[in-house]
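A single protein chain has been removed from this complex, and every other one stays in its place.
By letter and in written order, the chains are A and B; residue numbering begins at 1 in each of them.
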Amino acid sequence: MSDFAIGVAGLGVMVLMIALRFHIGLAMGAVATIGIWLIAGPRATSSVLQNIPYSFAANWEFSAVPLFILMGSIAHTSGMTTSLFRAARLWLAWLPGGLAIATNLGCAGFSAAAGSSLVTSISMGRIAVPEMLRYNYDKGLATGVVAAAGTLGVMIPPSIPMIIYAYFAEVSVGDMFMAGILPGLLTAFLFSLMILIRCTLRPELAPKIIEESDPAEKWRALLEVWPLPVIIFVVVGTIYAGIASATQSAAFGAVAALVIAAFQRRLSWPVLRDALLDTIRNSASLFFIIIGAVLLTRFMAYSDLPETVADMVIAIGVSELTLVLVTAAVFLVLGCFLDPIGLMLLVLPVFLPIYIAADINLVWFGILFIKYTEIGLITPPVGMNVYVMRTILPDIPLQVIFRGTAWFFVTELVVLALLIAFPQISLFLPSLR
Amino acid sequence: QELQYSTHLPPSVLVNSAGVEKVFDLVSKATGGEVTAKYFWAGQLYDSAGNFDAIRGGVIDTAFTQPASNQAEMPVNMMFSDLYHFGGDPYVTAAAVNATILLDCQSCRDEYAQANALFLGAHAATPAMTVCAREIRSIDDLRGLRIIGQQAVADWIGHLGSTQLDVPPPGQLEALERGTADCTNISPEWLTAFSIGEAAETIITAPIGSQFATSFMTMNSDTWAGLSDEAKTAFLQAMPQAIAAIVDGYVAADEEALAAAEEQGLTFTDLGGAYRQELDGFLSDYASRAAAKGEARGVADAAAIVAAFQDNIAKWQGIVD
């Protein structure tokens, strides 16, 4: 069997195992381990297993993840989020799918502080989904909106993947950040529009909240929402004021949540214990999946599968448009199996030289690339943002969340088509610099 | 024979495009295609600590390694981090570090041998300059700031009365823009490579030293033993050419970045010579301090290594001049 064949067979077995309710982290990790063993031998397997899981835990940038989970957990278990959504309910009751739209816009706002999709989804998911479910929103819609809108975290600056891309492609980080703003806002807008249309056509997705409320009560409810905006302001504010780096700001957010909860006398020992245990459990199950995903990336590197697929497809592409469309196809397909870092490490190095040779604007391609990784986060079988939703909402089956993201996926394809057809959407703001 | 090469750096950096690929191209040509390469870029397989392990385990044939990632196992080679401030003209520094390790320092080579590895050559970066996101008119303006720099310059930053921050290159632009940090110590090339020029205002042109404690071509000993004599010779001949090509590339990239910075209207200053003066004062007993640091780590011949390196610097300075 060739290395390429082992790669393909491995992915097939992995999908089968996931379908048969194996742990997802196990399906990825075990297939990867056996694949590496077959291709590169026992010594390579030993070296990979000795180094990889540990070095992904012992990672400074990754430390923001549990801290943001903690921040959301405290806000949730102490009941702060309930106040916010009470106000959202009173104010947005008239709008079909109002809470989902509010969540979507909340994700866009949070993206201005967070540089990663995982962090955006975790923070907003912890806050918004339980409340939407309380008002009998469709489970797929409630989780799908966070899984999909969480991906805005990497399109709206700051963005860790954009920084890495800029380094790879030797373009300016500032240009990339500017270029991401309009596509990010466009995505948030089209998501809102899609939610509005769907909830108008199918009101049962988001039951209208009919509540008699006098204006005074509405304003009173608004007065109670301050904790969450304050926490998010602390996160964003400490970053922009130069007090904290993006990683450190997570600690400020968690401390702010603790202090406010204590101040409101909502912080009891059970609340704190639940928030801690909740965070620890989520972090552990996320980490187990990430070990699997990272091992899978190593397996793919050994099997040469991504490079071979890319080479085959490049052989077809001739004109600029064919090249762009063909690239899109490759990234979307491989994005089903690989996380953004995997795509970045395995496929980007193959495509970049071709784009440079074809003299295609690398900032524009960068934005398309970020879009591909965003879409990959919500496509099965390996959809990291969907897994994140599952870790924080263990009662909702994975397939329900995947189904919930389907309409967002379709909307993403529309956005992608617009970004390909009109490069100015990406390139207009950088051109002003 | 296909040799696997692994690095945590992306393919576009000069060490890879001008150095690593050049070595394998030259060796491949010289051996009539007998030796070929398969590259794993950008940490596709391992980070920099993992690459050293992979060489030791015979999992990878060749790799980029740096002693700083495996400090307990490379106390002798860590000496070259302690000699950071002696790094100047990159041609001289690169020649001196390779001469020291390959000719004068048996214990340096022993350390590689213990890890079942062979050191084939190091490059030297161009000298770093202090770049600030604010106006700097005097040495006093630098005191009490937050300055980004690796461990090797921590003492110097402390000597200035400033605070050392460790921020990886991709995060430096954001740190400077947001004011988390005030200055950074970088090769001028990074002004464009990591877009740091976008946040910069002042460039202090006095060079402070350079990074040369790396090995971009560490080879597994068994792999080396298995090569034909022809291939071995080809590697030994290709290395100096590749090192020269890397340094050529960095020098050109520096010139380009500095020209762009000038066009952008950044302030260039040497603080009227005050910066160099302060640094010289700080460096008055640098050699003996570096030797003491090495001895504290248990390096028996630390003073001899420092002396050999200084001799090599002087010798190659003469040759290059």
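Assume a contact is a pair of C-beta atoms (placed from the backbone, for glycine too) under 8 Å apart; a residue touches a chain by one contact, two chains touch by 3 or more.
In the analysis below, contacts and distances are computed from a predicted model.
Trainee: Assuming one chain is omitted from the figure, identify its UniProt name from "Sulfur carrier protein", "Nucleic acid-binding protein", "NADH-quinone oxidoreductase subunit F" or "TRAP transporter small permease protein".
Mentor: "TRAP transporter small permease protein"
Trainee: Report, in label order, the displayed chains that the undisplayed chain touches.
Mentor: Visible chains that the missing one touches: A, B.
Trainee: Can you work out which residue in A:111, A:143 or A:391 touches the chain that's missing from view?
Mentor: A:391
Trainee: Of B:126, B:164 or B:202, which residue touches the hidden chain?
Mentor: B:164
Trainee: For the chain left out of this view, which of A:92, A:255, A:314 or A:406 touches it?
Mentor: Here the residue in touch with the unshown chain is A:255.
Trainee: Which listed residue (A:4, A:22 or A:240) would be found touching the missing chain in the intact complex?
Mentor: The missing chain is touched by A:22.
Trainee: By the contact definition given up top, give the residues of chain B that touch the hidden chain.
Mentor: Its contact residues with the unshown chain are 70-73, 78, 144, 146, 151, 154, 158, 162-166.
Trainee: Spell out the interface residues on chain A facing the chain that's missing from view.
Mentor: These residues of chain A touch the chain that is not shown: 18-26, 29-30, 33, 46, 49-51, 53-54, 57-60, 62-63, 66-67, 70, 238, 242-245, 247-248, 250-252, 254-255, 273, 276-277, 279-285, 287-289, 291, 381, 387, 390-391, 394, 397-399.
Assume only the chains that are shown with their structure count from here on.
Trainee: Which positions of chain B touch chain A when the two form their complex?
Mentor: Within the complex, chain B touches chain A at residues 10-12, 40-47, 49-50, 53-54, 57-59, 167, 169-171, 173-175, 178-180, 192-195, 198.
Trainee: So in the complex, the part of chain A that touches chain B is made up of which residues?
Mentor: 40, 43-44, 46-48, 50-52, 55, 158, 163-164, 166-170, 172-174, 239-246, 297-298, 301-302, 344-346, 349, 352
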